[in-house]
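All protein chains but one are shown at their positions in the complex.
By letter and in written order, the chains are A, B and C; residue numbering begins at 1 in each of them.
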């Protein structure tokens, strides 16, 4: 059975627009990242949205939920902005019990020399293959359950609630 | 408990020497890779050797075995050249039953733009936290048991024996 | 005689701040760029300011002018944001006749994989060694005199006025 990757946007996929001199979305880099990583996993990528997760709405989260529920795969990786990632994880974790879902993102976009995107996607694809059903976040090499994770916005990292 | 990373060399850590115009070893890039990846795992790195694994000897494998056995950590990641990686995995797998050991490497050195090193180390650090005791190889996002993996040297990838 | 490089900021030196998720200044990358480029030129770098050139003032331009006039070197490269670069060039070009001054910048910051910073600085350091006294802009491999250049903000490039 393939692994499903759902793309929702976030820092992960931002690029530099030389005209506006700001970070914007064009399209996901997931196919390029997996090729560069020489991944041989059977992976299906679907772009669900390309948004800044700071602006994610309950409506957006309901769309992500529905795509997860409708997917025939039971191993799902979701790329997500780090803002509100723990809220989307909680939203999914309360409702989905029969799949392994791992959310991940990046603190530095893929198009930067010092990106953490490749490391995080490598970790997410490993965790999704080995963890029991449930919803998780992986960032910085660490793994968190959906019901025990918060973002420390001051330090720019995730940590356990308790 | 920390995760132990043992460095043995391989393509992973090769750099370009502009004088001899060839690929050589200087030192391991693991600390730099983990910093760039923004890893927050409690990791201890030890360079055991820096060799081309094409030339690995039984003596070298015995050293790796002893360092694994002596380590107080029971989660160990080993960076290794892809040549003979499955032989070192078998050598360790037959003798170590009470630790989780994941070997990984790179097809393209870390210092190249299109390296697979960051993806592989991300996957290895995830697998080592979640898999039961045993010895494994992860390359290309896939995970193999030490007793069911071979290198396809023609295609430059790992696959199951059966 | 050394070549003087004056740093004023601009896209060239912007980095990604993972906390605010925006592009900011920390310090100039010129020393790192020249080391990576293996430059063996006798170069002296001075950071005059680190600003977004969209906000450059006449006061700022007077500072740049004074630093150029006071410099003992008569070959000067200035890194500058692409916004208002042609205005600073004109400001300097009307007043300095006894030095060769080349302004350059980047459309994509140095810390991105697809940066044009290294190409532009390579070109600027070559032009400053060979052109007669005067003030110039180099971007995209092209060279412009200070009195015949404008920025096409729609296309994000420089072109001759006539």
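FYI, a residue touches a chain if its C-beta (ideal position, glycine included) is under 8 Å from a C-beta of that chain, and two chains touch if they have at least 3 such contacts.
On a predicted model such as this, the values are computed, not experimentally measured, just so you know.
Colleague: Under the stated touch rule, tell me which residues of subunit B contact the chain that is not displayed.
Modeller: Touching the missing chain: residues 11, 16, 18-19, 21-23, 54, 83, 107-109, 111-114, 153-156.
Colleague: May I ask you to list the residues on subunit C that touch the chain which is not drawn?
Modeller: Against the missing chain, subunit C presents residues 33-34, 36-41, 107-108, 114-116, 118-127, 129-131, 138, 140-143, 157.
Keep this in mind: only the chains that are shown with their structure count from here on.
Colleague: Nearest chain to the global Cα centroid?
Modeller: Nearest to the common C-alpha centre lies chain A.
Colleague: How many Å are there between the centre of subunit A and the centre of subunit C, using C-alpha atoms for each centre?
Modeller: That gives a centre separation of 38 Å.
Colleague: How big is the gap, in whole Å, between where the Cα atoms of subunit A centre and where those of subunit B centre?
Modeller: The computed centroid separation for subunit A versus subunit B comes out at 26 Å.
Colleague: Touching at least two other chains at once: which residues of subunit A meet that condition?
Modeller: 107-108, 114
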